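Complex shown without one protein chain; remaining protein chains in place.
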Amino acid sequence: MSGRPASQYPKRTYANGPRSAEMKHSMSNDAIQVLGVIKRYGATTAVDNVSFNVAQGEFVSLLGPSGCGKTTTLRMIAGFIEPSGGVLRVHDRDVTHLPPNKRDLGFVFQNYALWPHMTVAENVGFGLKLRKKSRAFIRDKIAESLSVTGLSGYEDRLPRQLSGGQQQRVALARALALEPQVLLMDEPLSNLDRALRVTMRRELKELQARMKMTTLYVTHDQEEALSLSNRVVIMNRGKVEQVAAPYELYENPATSFVADFVGVTNFLEGTALGMDGKSVGVKLASGQVLRAIAKEAVTSGTQVRALIRPERVTLMTASIEGENVLTGRVILSEYFGAVLRYSVQLDSGEVLRSEVHNFDGFIEDGARVWICVLPEHLRVIPQETAALT
Amino acid sequence: MIRLDLGTAALRLITLLMMAFLVFPIAVTLVVAVNPREFILPPNGFTLDWFKAAWSSQTFLRGMGVSLVLGISAAFLANALALPAAMALVRNNFAGKAAINIVLMSPLLIPTTIFSLALYIYFVRIGYGSGLVPLLVGHTIHIMPYALRILTASLHNLDPSYEEAAAIVGAGRIRTLFSVTLPVIRTGLVSSFALCFILSWNDFPISVFLAPPGWTPLPVELFSYIKFQYDAVAAALASSLILLSALAIVIIDRLAGLRRVVRS
Partner (left out) sequence: MIRRILPPLAPALIALLIFVAFPMLWVLRTSFNELAGGAYVVDALTLDNYTRFLGDPWYLVNTLWFSIRIAIVTTVISVVCAYPVALYIAKTTGFQRNILIALIMAPLLIGLVTLVYGWIVIFRGGGLLNSLMIALRIYDDPVRYMWDIKGVVILLVYIGTPYVVLSLLDSIERISPFLVEAARNVGASRWTAFWKIVFPMTMPGLYAGLVIVFSLNFSAFAVPLMVGDSNTQMIGLIVYREALLNNDLPFASALSVIMVAVNALILAGMAALFGRLILNRLEAKR
């Protein structure tokens, strides 16, 4: 239930709970600090004691299923929703109770929220006009923002005369024109079709890298989150499950929710035996003992789950002997071009998914297979945190 | 996001005052109708005497009968005209659909004064003058756009696959209409009928132009009465009209949603 410290940012990553309180008044280089933020709607808690940070120039994603509280969190940072508790800081300024127009944050809406009665130029220049900038300055700034987003020449169009992708760019240009301290984005690509989404994703990544714009990005699309972000905050049921770099998240999921949400995972249930350094024995229901790796201490005798990614499940058609060898039968094979996916029913009853490249040859349905699982590919997490949605 | 602040508080206050303004004459009428002391407020009791007087007046009873028959017939005719038109408009997309829609709604765009005068002159010209037929025609045409609006909205909510499913199992067009379409949109039909009836029942401008002598609808009768007499019997009669309208409002709101009545 707690956010794990991510390896790259050990000092700046806060676990939720009591520790966050003492950090409240510390100075830092963080662009955004979210400290124990809570949002209640009547009896339901939409955002439950959420803490994380975004460093200057960093790209952080809030990832989770719909209703997990990620958008609510983002909208609280923007000031559209008042938190029920906790502190929000932007560049060490407490903005928790500041109205949105005083926060100086860029925001890109899921549906773009372009004002239909204003031209592209008027949309982009509106914030500058409110800041009483000179006409010449506004004109130049509009031109600059539109050229950055590739929309030069569209100044006098109305939003309804633009395609979805173009509207998306206007929304981005509108946010960039004000040179905000921080850019907040709420599923900005989700209304585009798939091909355009991939293109825009790449452009967004290049743009962010070039401008070194601190960005907090909400998405339910793990591919987006993993490919764009320096770090990802995984949320579930209003709580932070894990804060980590994409690689960490995939290879070292802290909870079975994270393991299941990011990528596909096989779970094997068992009882923990004694620990030896990081190595731990897991006794499966069949009585077989597997060697696995645990990131944190596991008490002997507790129920645990051993996770293994399908691409780590290597199938052999010839009999092999030794430690960590499972046996089973292929019950389903699916062909996806570059890869093949097999479902293997183990002799003990569990079903494992396996993903192999097509050049490894094909295995017939019903064929008997041997699986050698390397201990370093088998990750153990305690059963208590294995609450799945 | 409702924030309680000065702006919202001001809006609420203005809204309350406006609602009071809208309800005030209606409330006064209702109070006067049950107040034993004629027109002396505040009331000192409760009586149904004024209602008894109103409901036993031959003139009023006759007016009520005329309005009832007129309202039911006009509502029936208006829906009979509007239903097939609404179905054609909802089911098909064709060039000129928007134009036809405007034409069908046109009775709402013409000021009632001119609409009534035109019908009056027209019927005089073709030798009819004022009479029951012009009166019925005037009411029917005037309320038809309202029926069209509610029925169109109901039909929009009707999944065409219901009718397609009926056709697949062998129902003909007429059978489908009566066994599937009409039962499914019955709430729309009932509220359309209620709305048409109440508009006709309460109408004054058209009736005053087109009603023939001896066939005066209730609102016109009430108007003549209050022109010469000032007593609480009129309040009781007006209250009867208000209560019937309130009933219609509730029916329409429950079945179709009030907003559809005016939403284009």
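Per-chain numbering from 1; labels A and B assigned in written order.
We adopt the following convention: contacts are C-beta pairs under 8 Å (C-beta built on N, C-alpha and C of every residue); 3 or more make two chains touch, one makes a residue touch a chain.
Bear in mind the structure is a predicted one, so any value in this text is a computation, not a measurement.
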Subject >> Listed residues B:Val34, B:Ile150, B:Leu199 or B:Leu255, member touching the removed chain >> reply: B:Leu199
**OP:** Check each of A:Ile32, A:Leu178 or A:Leu226 against the chain that is not shown and name the one that touches it.
**Re:** A:Leu178
**OP:** Using the touch rule from the top, list residues of chain A that touch the missing partner.
**Re:** 78-80, 99-101, 103-107, 109, 111, 113-118, 126-127, 130-131, 158, 160, 174-175, 178
Original post:
At which residues does chain B meet the chain that is not included here?
Top reply: 1-2, 7-8, 10-12, 14-15, 18-19, 21-29, 32, 39, 41, 80-82, 84-85, 87-89, 92, 94, 100, 103-104, 106-107, 109-115, 117-122, 124-125, 137-138, 140-141, 144, 148, 195, 198-199, 201-205, 208-209, 219-220, 222-223, 226, 230, 234-235, 238, 241-242, 245-246, 248-249, 253, 258-259, 261-264
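The working rule: only the chains that are shown with their structure count from here on.
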Subject >> Length of the line joining the C-alpha centres of chain A and chain B, rounded to whole Å >> reply: 57
